[in-house]
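One chain of protein is taken out of this complex; the other chains stay put.
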Amino acid sequence: MNSKRTDLAVGLFVIAGFAALLFLALKAGNLAALTLNTHTYHVTAKFDNIGGLKARASVRGAGVVVGRVERIDFDNQTYQAVATLELNDRFHFPKDTSAKILTSGLLGEQYVGLDPGGDPDMLKAGDRIESTQSAVVLENLIGQFLFSKAADTSSPAADSGAPAASSAAAPSLAVPSLSTAKPAAKPAGKASP
Amino acid sequence: MSTVNERPLIEISGLTFSYAQRPVLSGIDLQFGHGKVVAVMGASGSGKTTILRLIGGMLKPSAGSVVIDGQALGPLDQEQLYAVRRKMGMLFQFGALFTDLSVFDNVAFPLREHTDLPDAIIHDLVLMKLHAVGLRGAHALRPSQISGGMARRVALARAIALDPEIILYDEPFAGLDPISLSLTANLIRRLNIALGATSVLVTHEVQESFAIADYVYFVSNGRVAAQGTPSELMVTTDPFVRQFVDAAPDGPVPFHYPAPPYSQDLGISP
Partner (left out) sequence: MIGAIESLGAWCNRHIRAFGLGFRFFVAMLSKVPSALRRRRLIRDQIHFIGNYSLLIILVSGLFIGFVLGLQGYHTLSTYGSEESLGLLVAVSLVRELGPVMTALLYAGRAGTSLTAEIGLMRAGEQISAMEMMAVDPMARVVAPRFVAGVIAMPILALLFSTVGILGGYFVGVRLIGVDSGAFWSQIQGGLTLFRDIGNGMVKSFVFGIAVTFIALYQGFQARPTPEGVARATTRTVVSASLTVLGLDFLLTALMFGGG
């Protein structure tokens, strides 16, 4: 009957389904970028505070994706977070590279940014990045801002009152402090277009 | 009926069946001999089609038995029942052709499902069966493209595709024009002889069925009201058969549906 035509139609249908799946999969989590090139090496970095960094977050140099965060552990001796970074073999960084935890956009995820140093020796597999900068925690930032604000309006009465005010304001994001903190918060996040 | 030393192919004894609390058959007995055309007649709703479905195993009786070639249908499971059905062919009232298949594919259906015959042989067999019912030229048409009478003939070709031993006909003459009537009656008789099969004909068409049947049962009120050869029944004095054969409007099968007195309904005093 119309056997051949039905075969063709059903075949195309299933292929379209797989194509859609492939399309979605390639759009998801850098699948294409990394699984196609399986030559990678691992380095570690210790942070005081990783903020919202998650495993599989990207590692970027000059904003370009060069690897991903493989694992995040907690070092019970030094009470620091240890992030294992999986870097693409094609990219090598100097031994004194610094790692910073940055945020991409206001709603974006956090990633590890690598700032190269000047050391002629390159990082090898298993090396540790010594210079790190922790993630920015919004509450600490607000606290700092208020503290410095209070220190500026310097009077003994204000001085003694300020530490109390700043320590009270720091732990929580109370509404009044948020309205004063807004200008300070903007530089930390990406400015809206 | 059958010769004395021959066991009937189908034996129905004491068959009782009810449909939604309404008794349809009350301990009815019927026998169908090898190679005979037997007509089961009666008024509409008398349970004739039910008997057919009980023979085919599509319904289970509440009492009594159906024995086909010495095997009772009661205790059979689905696979065994299917094995028995492979020896049967059934012609449904309006053909019941598969509307998504062509005429050819409809007749080929039982061959493809139950045999491993190569396509070439199936092709020839299907055309032979269609030729037997006079529709070989219509094999490429679809059921929606043929008339009701033709559809029934295709269904007949499908029913005999596996050369069954038993052929069941559910009202094969219903709604046919005079030409198709005698055509169908002839086909039933010829096929029965050619296949050496036993045909059970459920109908209320007196003239055509009397012409081809070897034996006739009349069913009324869930029991056999009368039975005999067509010639015997034509001259019987039994009022039930007489009403049927003479097509009289009133008699043992009443004209009026049971009702209170007419004057009472109209509200007039008699």
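Note that the chains are named A and B in the order they appear, and that numbering of residues resets to 1 at the start of each chain.
One rule holds for everything that comes next: a residue touches a chain if its C-beta (ideal position, glycine included) is under 8 Å from a C-beta of that chain, and two chains touch if they have at least 3 such contacts.
Note that this is a predicted model, so its numbers are computed, not measured.
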Touching the left-out chain: which of B:56, B:172 or B:222? B:56
Among A:3, A:77 or A:153, the residue in touch with the chain that has been omitted: A:3
For the chain that got dropped from the picture, name the residues of subunit A it touches. 3, 6-7, 9-10, 13-14, 16-17, 20-21, 23-25, 27-31, 56, 58, 104-109, 192-193
Considering the whole complex, not just the chains shown, which residues of subunit B touch the missing one? 56, 58, 78, 82-83, 85-86, 88-90, 92-94, 96-99, 109-110, 113-114, 155, 158, 168
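The working rule: only the chains that are shown with their structure count from here on.
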Between subunit A and subunit B, what's the gap in Å when you average each chain's C-alpha atoms? 81
